[in-house]
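Working notes, structure below.
As you look at this complex, bear in mind that one protein chain is not there, while each of the others sits in place.
Right, chain A next:
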Amino acid sequence: MTGKRTIVPFGPQHPVLPEPIHLDLVIEDEHVVEAIPSIGYVHRGLESLVDRREYSDFVYLAERICGICSFTHSSTFCQGVEGLMGIEVPARATYLRTMWGEYSRLHSHLLWLGLFADALGFESLFYNAWKIRESILNELEATTGGRVIQGVCKVGGVRRDVTNEFLSGMDKRLDDIEAEMREMTRVFLSDYTLKKRLVGKGVLKADAAYNLGAVGPVARASGLVEDVRTSGYLAYGDISFKPVTVEGCDGYARCEVRCKELFQSVDIIHQIIAGMPEGDVSVPVKGNPDGEFFSRSEQPRGEVIHYLRGNGTKNLTQFRVRTPTLTNVPSLVAMLAGAELADVPQIVLTIDPCIGCMER
């Protein structure tokens, strides 16, 4: 016997999800039959600003697309302009960009783990995750001058150099951070209650993930080897690492991928610091961008694409961003079908939604 169908509106404001997405959940006996997403609550029109801001000033705006992936947005944008203009960035600058990108990944994943623990009602774990995140933010502030918006990327390189003494200090401090993270992730991966609420919830099989175009930890938790870093942009070509993949396909697997990526990032930063080349951190830039370019990067949440088109003037004619959250929405809808109503908030959180950067 099938029950009566009801539609439960979820969001755009919800206690566990401070992100403005609205879902119409079609419910049948406590089970979600279908989820219909609607977006468009926070559109800021950032992309159309390219014709009013010079490309070199737009780096600051690109950085403000998202508060968490800010560094990756600015480096992806710079990478795009550099590709358009054929600028060769000094090796030290690409290494520094990679390092800051990995620090951003650490702070983003720790932020998500904390928020997730909080959403499940595990307050002390939330505090612990954010305590560790604080030390990552301190490193970022000490090297770039900003905690969340680093403002350190520019077309042609980076604006600040980090001394080698400071880098070796960071190397040592990372070991302490890693020890703390190990203790914290152990709770995430072995706690009975967390497991109970994650294992088997929000299942996304590998072929479904592939067909729906999942990216980032969502794809990797379904066993897909999807990682733009393997394409070797920035300094990733010189680094040895293997994308973290897990076969679980459920909420627990996505949590596990993010936990494991913390240690992967620490490892990458160690390698970056060890192999840091000497030299300048920026080159002078002349001329204006002309032509079109696709710039791709791996953000903490997955692949981001910046499309740029210039016509030889100071302003770009077109700028388009596709963020990982947007790419993961179809996967989210697939995960929600068949889930229990009580699990919806956690499942939505496991894709690490960032609606602000999805809609720009």
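Quick notes on this one:
One rule holds in what follows: contacts are C-beta pairs under 8 Å (C-beta built on N, C-alpha and C of every residue); 3 or more make two chains touch, one makes a residue touch a chain; residues count from 1.
Convention: contacts and distances are computed from a predicted model.
The chain that is not shown carries the UniProt protein name "NAD(P)H-quinone oxidoreductase subunit I, chloroplastic", picked from "NAD(P)H-quinone oxidoreductase subunit I, chloroplastic", "Ferredoxin", "Acetolactate synthase" or "Thiamine pyrophosphate enzyme TPP-binding domain-containing protein". Per the touch definition above, the residue from A:Pro37, A:Gly146 or A:Pro330 contacting the chain not shown is A:Gly146. Residue A:Asn138 is the one among A:Asn138, A:Thr193 or A:Asn211 that touches the chain missing from this view. Only one of the listed residues, A:Tyr41, A:Tyr60 or A:Tyr210, touches the absent chain: A:Tyr60.
The chain that is not drawn here is touched, among residues A:Arg159, A:Arg173 or A:Lys195, by A:Arg159.
Listed by residue number, the positions of chain A touching the unshown chain are 53-54, 57-58, 60-61, 64, 131, 134, 138, 141-146, 149, 151, 159-160.
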